[in-house]
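Note that one protein chain is taken out, while the other chains of the complex remain in position.
Chain naming follows the written order as A, B and C, and within any one chain the residues start at number 1.
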Amino acid sequence: MTDQKARIGILGASGYTGGELVRLLLRHPHAEIKALTADRHAGQAMTAVFPQFAGFDLPKLVKIEEIDANALDFVFCGLPHGTTQTVIKNLLAASAKLKIADLSADFRLQDPVMYEKWYGHGHLAPELQAEAVYGLAEIYREQIKKARLVAVPGCFPATSISALVPLLEAGAIDPDSIVIDSKTGMTGAGRAAKENMLFGEVSEGIHAYGVGSHRHTAELDQEFSLAAKRPVTVTFTPHLAPMNRGIYATHYVRLVGKTTVEQLHRVLADFYKNEPFVKVLDIGTVPQSRHVRGSNFIQISVIADRVAGRAIVISTLDNLIKGASGLAVQDMNLMLGFPETEGLMQLALFP
Amino acid sequence: MTDQKARIGILGASGYTGGELVRLLLRHPHAEIKALTADRHAGQAMTAVFPQFAGFDLPKLVKIEEIDANALDFVFCGLPHGTTQTVIKNLLAASAKLKIADLSADFRLQDPVMYEKWYGHGHLAPELQAEAVYGLAEIYREQIKKARLVAVPGCFPATSISALVPLLEAGAIDPDSIVIDSKTGMTGAGRAAKENMLFGEVSEGIHAYGVGSHRHTAELDQEFSLAAKRPVTVTFTPHLAPMNRGIYATHYVRLVGKTTVEQLHRVLADFYKNEPFVKVLDIGTVPQSRHVRGSNFIQISVIADRVAGRAIVISTLDNLIKGASGLAVQDMNLMLGFPETEGLMQLALFP
Amino acid sequence: MTDQKARIGILGASGYTGGELVRLLLRHPHAEIKALTADRHAGQAMTAVFPQFAGFDLPKLVKIEEIDANALDFVFCGLPHGTTQTVIKNLLAASAKLKIADLSADFRLQDPVMYEKWYGHGHLAPELQAEAVYGLAEIYREQIKKARLVAVPGCFPATSISALVPLLEAGAIDPDSIVIDSKTGMTGAGRAAKENMLFGEVSEGIHAYGVGSHRHTAELDQEFSLAAKRPVTVTFTPHLAPMNRGIYATHYVRLVGKTTVEQLHRVLADFYKNEPFVKVLDIGTVPQSRHVRGSNFIQISVIADRVAGRAIVISTLDNLIKGASGLAVQDMNLMLGFPETEGLMQLALFP
Partner (left out) sequence: MTDQKARIGILGASGYTGGELVRLLLRHPHAEIKALTADRHAGQAMTAVFPQFAGFDLPKLVKIEEIDANALDFVFCGLPHGTTQTVIKNLLAASAKLKIADLSADFRLQDPVMYEKWYGHGHLAPELQAEAVYGLAEIYREQIKKARLVAVPGCFPATSISALVPLLEAGAIDPDSIVIDSKTGMTGAGRAAKENMLFGEVSEGIHAYGVGSHRHTAELDQEFSLAAKRPVTVTFTPHLAPMNRGIYATHYVRLVGKTTVEQLHRVLADFYKNEPFVKVLDIGTVPQSRHVRGSNFIQISVIADRVAGRAIVISTLDNLIKGASGLAVQDMNLMLGFPETEGLMQLALFP
């Protein structure tokens, strides 16, 4: 890559993943933010929606229609699912060189039938759906490097696939009895003004939601099935915890045959031994979501259960970074040929 | 009982369960707080440790040695486990009429071998251990009424036993595959000054602790085994969530044979149909811990899993009230012949 | 009053003050909730908007038009300001016996010119505005007892008027240099779905708002001027703190002449010596908002400043109780001839 910076567009810049992309890219040595869209806020300065950018030089917020695909090298798309499909189809049609990382759910499922089942309508760009690469860098790195369109994983799947896919691939755990109990911070729900996400509604308490029906389940099934080489149906219960950031996934698994906890740990440690962003902790060490907060790191741990033949695998990441915008930048680095860690090595902000 | 109020002593009044007992008993029509102990704070006013009692007439904090067992009708014992055994033995020896609700773990386990295994030393009052009644009012009501010594359940067991014991008794769920993922607020850790419970350490994040080794597991095994009429070993993982109060237990269970989720719900609804403090929600309704915060209520819910043959049972209570001090007052009401709900019908404080 | 319970209507029951009124009145021995309105939720059960009332028998939510004024003895009106005026005028016209406590700002200002200035439109019921009594029980008790319509003070004014009016009446502090720096919890902003009140927007940070322009300032000026017997213009800056409940007002005052801090304290202690809900702390004791949380108590404190001739007066209350619904019930008790503390003696929930 030459000294010329990649020209970046961010669609949906007024949401939390949009703000996070701006935060990361403003410090990225090879990227320059050239366009920001936010339909409701078109015409405003970025500081009107994110005052923390006071003093930084950023383009004004515009409508999507104002975007010139040929003036950009890379687009991050942080729009609501559904609308995304047509937008991306049009962008890719307009520019042969453009590459895209999509943060919505629109291109994560490979099977159009599954998409329709979970999202309630047929896919509007099925040929792109087939082309899109699932953007979990540690697993699909080589495909991502060659991709034009990457579907950044959902925050829950990013957390749990990182923890369990190596174990399923190794045949170390039983695919039929996986239980995932996840806890997420509030920013996972996005920035839309909803009564049930007001501070007064969600602080000082915890609760499950989408029990047995959360859409991220489809991604989990898909990737677990690919890893296990047979259909997997997972039990997955997300909970909303009174914190801004963080996903903390507690996985209850059964060991296959005489597999030991030590072997589980070794599978993970080997799988991730050269990965810059994945830290496999010592056996029995319990991670905390706050120790990856504000970073692109993920911590994974294996702990013996007191019940024979079972183990507990815990993984945790920052849902807005390694679970969304940071992972998207990691994908961009791969797709544009930059060093994979560029702009992403900030350490966790704790406390 | 006559108009004369029961004379109450609270041992360990400077801790959170102690403060909560004072809060509840100050509004109890048949109770009068006569003695408060707090060794480190002996000589101080209660407002020195709990300023919210400003303006209320309360005895000074004294040392345990200053307690006259014969001047009291009822004692709540909120001391650390271990020390409790001798204190209670001496109190009961000193007064034939005294009754005691113990909030420590010292008298919860029936089997002295189990006690020694989980707590690391032999029991110092094994004859009282045999006599003590497990104070979960909805399950052991009749025994509690006749008891001299009640062991108030731990906050996690109170939550999960309430949810699963009726199902195990009915043979509706498989005792061998129970997974309990619990989340608790910070007050469950008590009021001791520890670095790892500072605001800066535990806010804005979540983490598991005591994985596979939390002592409350022993109570769960004991009561589940009694209900299932065979040994049960449970998988139980507590998590610390950034909130003051609340336990939220997500139970993953397998249905026995052709048992349906509707049948699970009916078992619970029938079991609790006349209970003033237990609310079994409609099938599929997901409770929130904040909706029982500040009250003696517990909410229980049954939700179908997407995996055939599994269900999710959720229960939630306020760990300091229905999980400790409120339940202890409920026990006292039973033991002293007061109406069971006396002093306990405050509604949840939400938001 | 006979054994017959007062028949209560709550207009605007789906908001936070509405929920709090239900919580308090369900435990009030002389009140029975007969009607609940919530226009957007008409037809739903109260548990649909406040699940903590599961198991309690409450009327369904209806539209205001469905209210029969003659079937009620007392109405709490928790509607947005502006709309309230006509609603109350119609209710009082429909029933000669009805009494009302209004929690909006519509009847708090005596001067129609001031109302128009701060609220941007002329008052629609000026004759009622003249009749309405400012519902700060400790100051206007006798007028409240005789009133048909009481305007419950705003939460900030209730906090600061309680602290400073006795001092201004006594001529102890300079009316021209009062600075009030107030901090409120999030529930003060109500339950409307607004982006700027989402958990992600307001947790982990603090900020001022309405600087120099908050409408509660008009109430402060009015009551301070009445107390000082000359016009007072106050500096008042509210801040939003990341907590649910509580107002914490720090008042910076200059002492008049040779007035001492001890004399300030004595004025307050004397003024409130028989008041059940107001606790004047010892000189120098600093209160905490959490020690009145969940109660109808207010704590007031006087602290010497290091700058000669200045003092700091701090007062704190729970904005939803003593700053709104609890004070409204206290007013109702006075207006209907019940004991003033009935239903209001719950102690603070701490922690």
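Of note:
Heads up, the rule we're going with is that a contact is a pair of C-beta atoms (placed from the backbone, for glycine too) under 8 Å apart; a residue touches a chain by one contact, two chains touch by 3 or more.
Every value quoted in this text rests on a predicted model; they were computed, and no experiment measured them.
Considering A:Thr159, A:Ser182 or A:Ser295, the position touching the chain not shown turns out to be A:Ser295 (whole complex).
The residue touching the chain not shown here, chosen from C:Asn70, C:Thr86 or C:Thr233, is C:Thr233. Residue C:Val211 is the one among C:Ala71, C:Ala93, C:Ala192 or C:Val211 that touches the chain not shown.
The chain omitted from view is touched by exactly one of C:His121, C:Lys146, C:Lys273 or C:Arg306, namely C:Arg306.
Interface with the hidden chain, as seen from chain A, comprises residues 16, 19, 23, 26-27, 50-56, 186-187, 204, 244-245, 279, 281, 287-288, 290-292, 294-295, 297, 299, 345-351. Touching residues on chain B toward the chain that is not drawn are 16, 186-187, 191-195, 197-204, 242-244.
By the touch rule set out above, chain C reaches the unshown chain at residues 177, 179, 181, 183, 200-201, 203-209, 211-213, 217, 233-235, 237, 239, 241-246, 248, 250, 252, 286-291, 293, 303-307, 310, 312, 314, 316, 350-351.
The rule is short, and it goes like this: only the chains that are shown with their structure count from here on.
The greatest centre-to-centre distance from chain B, using averaged C-alpha positions, is reached by A. With rounding to the nearest 5, the Cα superposition of chain A on chain C corresponds to a rotation angle of 180 degrees. Computed centre separation for the pair chain A/chain C is 45 angstrom, with centres defined by C-alpha atoms.
Taking each chain's centre as the mean of its C-alpha atoms, chain A lies 40 Å from chain B.
For chain B, the set of residues touching two or more other chains reads 204, 244-245, 287-288, 290-291, 350-351.
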